[in-house]
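Let's turn to chain A:
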Amino acid sequence: MSLILKNVRKVFTSYSVETVAVDNFDQVIEKGQLVTLLGPSGCGKTTTLRIIAGFEIPTSGRVLLEERDVTNLPPNKRNISMVFQSYALFPHLTVEENIAFGLKLKRLDRSEMRRKIVEMTDLVGLKGLEKRRPDQLSGGQQQRVALARSLVMEPSVLLFDEPLSNLDAKLRETMRLEIRRIQQEVNITSVYVTHDQVEAMSISDVIVVMNQGKVMQIGSPFDIYARPENSFVADFIGRVNFIDGTVESVDGDTVVVSAGATGNKIIGKRGTELVPGKPARVVLRPESLSDRKEERINSLSGKVLKYVFLGSNVEYELELSDGRKINAVTYNPVERKLPVVGRETELYFSRESAWVIRV
Partner candidate 1 sequence: MLVAVTLANLVVYSSVDEANARKILNAFVEETGVGVDFVFLSSGPALARIEAEVNNPQADVWFGAPLENHIIAKERGLTQPYKTLSVYGVSPEFYDVEGYYHPIYMNPLGIGINTAVLEQIKASMPVTWEDILSTSLSRMIQYPNPQSSGTAYSLITGLIQIYGEDGAIDYLKKLAPNIQTYTQSGTGPSKAVGPGQVAMGIQFTPAFFQFMEQGYPVKVVFPKEGVPYEVASVSILKGARNLTDAQKLIDWVVSKAGQQQIVNQQTYFYPIRSDVDFGSLQPLSTIKLLPVDPVWAAENKTRLIERWINEVLPY
Partner candidate 2 sequence: MAFRSEETRNRLLNLLKDPVLLLTIIIIFAALAIFIVYPIFKVFSASLIDKNGQFDLSAYTKAFSNRYMRQGFFNSLLVAGLTAFFGMLIGYIFAYTINRTDIPLKGFFRTVAVLPIVFPPFIGALSIIMLFGFNGFITAGIFGIRNFPVYGLWGLMMAQVVCFFPVAFITLDGVIGTISPTLEDAAFNLGANRWQAFRKVILPMSIPGIASTMLVLFIESLADFGNPLILAGSKFPVLSVQAYLQITGMYDTRGGAALAVWLLFPSIVAFIIQKYWVGKKKYVTVTGKPTTSVLKSVNRPVKWLLFSLCMLMAAFTLAIYATIFWGAFVKAWGMNNTLTLENFRYVFDVGLEAIKDTLIIAFTSTPISALLGMVIAFLLVRKIFPGRRLMEFTSLLSFAVPGTVIGIGYILAFNTKPFLLTGTLAILVLNFVFRYVPVGIQSGVALLNQVDPAIEEAAYTLGADNRQVFTRVTLPLIVPAFFSALVFAFVRAMTAISAAIFLVSARWNLITVQILSQSDSGRLSEACAFSVILIAMIMAFILVLKIFLKNKVSLSGSESMGQG
């Protein structure tokens, strides 16, 4: 066990207005894991991170690091490093000096320090830039320095606060792979904050989806995407169709939902507790819809409103008979034909892809 947040709550009071920034955050982060806090801006991600780092003092709850209560420990005594959105490099020091900063405080001997710096510049790919100052580096290079500076300390936990948001899209992609590579290489427990779901999906072991200070769901990227526990998560991650209806029957994992005005029956997988007769929501990813029946037991029919051809796939919008609109994606359009606007079309989906949750 590496990092534990126990019922952490943080309330800010400014001008006697109380903002609940973090509401009963409870999470165990295992050693070597990369856990991402994902959520819209203002949902309390940074605050959570700063509580872990020790920059904010929780209103209630505890923070435990390797079985030790660190709630009342100042940031510098926690052995936790942080990579900031703004990089926060020391502008008066060179790359090398930035990396050596923490080592010097540890009073490491010279040769040891040299060795670590060389190792680290190698690891993050900063060779040849050691003598430069931060303002002589590109954004990506600056973020590498920030990473190296934190990693070299061999902290128990490494925190990232939207580290890539100041970079351009292309660089963002390579950098996030880099971060993941390095994180796994040194096997360091990390908490990573982002509002970008793709970023979260691509690097995380575990994702914590947050909204308005509350944890909405905790799970692997697959679970978060395929098995959302509520509409917020389903909606926030990826694109989604919601089909609302009433529970007809529940049988183990299998649910039958009578959908909306059409009364169309959908056989789906149970995502939460469901009670027959009560409303339910079918979560259906656009790519789960197919124009081939094959093994799929559910179907929808409607008119094609419009489509967008994207090369590897085609996205299109369907209007059901009750007027609801559904998004669908089909892949490999070259092999399958393009849809025709205005044509009545039947789409099929499996029981597994119809994820039914409580509303």
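These made the cut because all candidates are chains of the complex that A comes from, given by their letters.
Convention: a contact is a pair of C-beta atoms (placed from the backbone, for glycine too) under 8 Å apart; a residue touches a chain by one contact, two chains touch by 3 or more; residues count from 1.
Please read these numbers as outputs of a predicted model, since none were measured by experiment.
Checked against 1 or 2, the single candidate touching chain A in this complex is 2. Residue ranges of chain A in contact with candidate 2, taken from their complex: 9, 11, 53-55, 57-60, 71-82, 84-92, 101-102, 105-106, 133-137, 139, 142, 146, 149-150, 153, 155, 159, 166.
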